[in-house]
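First comes the structure, then the notes that go with it.
Missing here: one protein chain of the complex. Every other protein chain is in place.
Naming follows writing order (A, B and C), and every chain is counted from residue 1.
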Amino acid sequence: MTPGLIYAVTGLLLFVIGAAGVVLLAHALRKILAFNLMGSGAFLVLVGLAQRTGGVDPVPHAMVLTGIVVAVAATALALALVRRLHVLQVELHAKDASVAETEDA
Amino acid sequence: MKALLRGTVVLLALALATLMLVAVLDLPMPTVQLPASVAANLAQSGVEHPVTAVLLNFRGYDTLLEIAVLLLALLGMLSVAGPQTAPKPALHVRPDPVLQALARLAVPLMILAAGYLLWAGAHRPGGAFQAGAVLAAAAVLLNLAGLLPAWSTPGRLLRLGLAGGFLLFLAVAAGLLVEAELLHYPPEHAGGLILLIEAGLTVSIGLILAGLFLLFGARPAAAAEES
Amino acid sequence: MITLSFDLLLALALLWSAWRALATPDLGRGVVMFIVFGLLMALAWARLQAPDIALAEAAIGAGLTGALLLDALGALRVGGQSGEPSAQRKDAP
Partner (left out) sequence: MPDSLFASLFDPLPWLIVLPLAWASLAFLLGPGRGGRLAITSLALQLLLALSLSEQLLNEGARIYPVGGWGAPLGIDLAADGLSALMLLLTQVVGLSLAIYARAYFAAEASAAATWFWPLTGFLLAAMNALLLAADLFNLYVTLELLGLAAVGLVAAGGGAAQAAAALRYLLVSLMASGAYLLGVALIYATYGSVSFATLTPLIAAQAPQAVWLAAGLMLLALMAKTALFPFHFWLPPAHGGAPAPVSALLSALVVKASFYLVLRLWLGGFAPLGAAIAWLPGLLGAAAIVWGSYQAIRAQRLKMLVAYSTVAQMGYLFLIFPLLAADGLAFQAGAMQAVSHGLAKAAMFAAAGVLIHATGQDSVRGLGGVADRVPLTLFAFALAGVTLMGLPPSGGFLAKWLLIDAALHQGQWGWVILVIGGGLLAAVYVLRVLRQAFLPAADASRFHPVPRLMEWVAFGLAAASVLLGLRGIELIALLGVGGTA
């Protein structure tokens, strides 16, 4: 077994774990973690399978570099949305609470 | 219902994993051998490191669009946060003096390392992405040490820094249309043009990656009042 | 033989850290496990003779993504426990 094949198989399993995680986990932050695992899995498959007989293939290396940057960009945007949503929900709760208080008084 | 969904997803995942494992273990040899043609054309690419050659020459168009994705993510964050949010205070209210000393020591070294990585990319592992990432890491470290404030809505100069690398890349790509196809470097100038593009990209990638961390104004308003 | 067992060990460590990142009850620990996963990925890239990716993974995949996640986690925790956002929550009125 070449390292390429070992890591490709690992990548497949990571992808499946991540995909199931995105669907099943409730918390948005966990979903984002799971998406990143999915991506890492796909990257490992890309490079690992291309090098399954040994040897180095620079083309998938370049693709994965591109992919890593795309993944961090998407993660940052997703986190920004989660934080924005959180702020708005906290504000909403605060407003509900203050409305309830004035109604009580 | 929830348990049913869970079960179905887990079963599907297991089935997919098994199918893929079986499929992967009896793959034929690939018909096309790209590593060979990368090696054969490396001399015309203007750089000696094959990954850099693929990244900025053979598949440079992918990289051009990828920088657009990066810039776009930052834009998306800006549009989500809205223009009116206050800049976020540095993470630690009282910065750690040890961390500060470390940052003062490490940041100049990191900037040097970024310069080295940029230059090295032509011959060996390294290049604009790694150099930009190191610059961004330096900025994050400075912010954590309380030496660099977070940004609010970027001013004109900062916007120029963020988009400049991409615009330079795009201008070179389009400028080459005078002679030939998009991004078709003449072999004798390829090395110089790639270094120029990478230099621009290093600054912009560094700023954008740092921006993804520093530019987040959406610190919860309620939280700011509490603390 | 030694490299083969190293590869297998690293593969197991990758899967284990990935699993812990998702399954640990405490979200903060999950994020830390994810950063560990990123560093292990950098090792795997080195084993696949991809030093360019190893550098980028360590700096971006583990470092920057980790910093972003920790920062976001801090922001969510500060804002109060009531409003843990979940993507499945229905829209606000």
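As a convention for this text, contacts are C-beta pairs under 8 Å (C-beta built on N, C-alpha and C of every residue); 3 or more make two chains touch, one makes a residue touch a chain.
For clarity, every value in this text was computed on a predicted model and none was experimentally measured.
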On chain B, residues whose C-beta touches the chain left out of the figure: 19-20, 22-24, 26-28, 30-34, 37-38, 41, 57-62, 64-66, 68-69, 71-73, 75-76, 78-80, 82-83, 153, 156, 159-160, 162-163, 166-167, 170, 173-174, 177-185
Absent chain, residues of chain A that touch it: 8, 15, 18-19, 22-23, 28, 31-32, 35, 38-39, 41-42, 45-46, 49-50, 52, 60, 63, 66-67, 70, 73-74, 77-78, 81-82, 84-85, 88-89, 92
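Here is the rule we go by: only the chains that are shown with their structure count from here on.
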Pair with more cross-chain C-beta pairs in contact, given A-C and B-C: A-C
Chain centre separation in whole Å, for chain B relative to chain A (CA means): 16
CA centroid of chain B to CA centroid of chain C, Å: 18
Shared-contact residues (touching 2 or more other chains) in chain C: 52, 56, 60, 64, 68, 75, 79-80
Chain B residues counted as touching two or more neighbouring chains: 51, 129, 209, 212-213, 216, 218, 220, 222-223
Of all residues in chain A, those that touch chain C in their complex: 1, 3-4, 6-7, 9-10, 13-14, 17-18, 21, 25-34, 36-37, 40, 43-44, 47-48, 51, 56, 61, 64-65, 68-69, 71-72, 75-76, 79, 82-83, 85-90, 92-93
Touch list for chain B against partner chain C, complex: 51, 91, 117, 125-127, 129-130, 133-134, 136-137, 140, 209, 212-213, 216, 218-220, 222-223, 226-227
Residues of chain A that touch chain B when the two form their complex: 5, 8-9, 12-13, 16-17, 19-20, 23-24, 45, 49-50, 52-53, 55-59, 61-63, 65-66, 69-70, 72-74, 76-77, 80-81, 83-84, 86-87, 90-91, 94
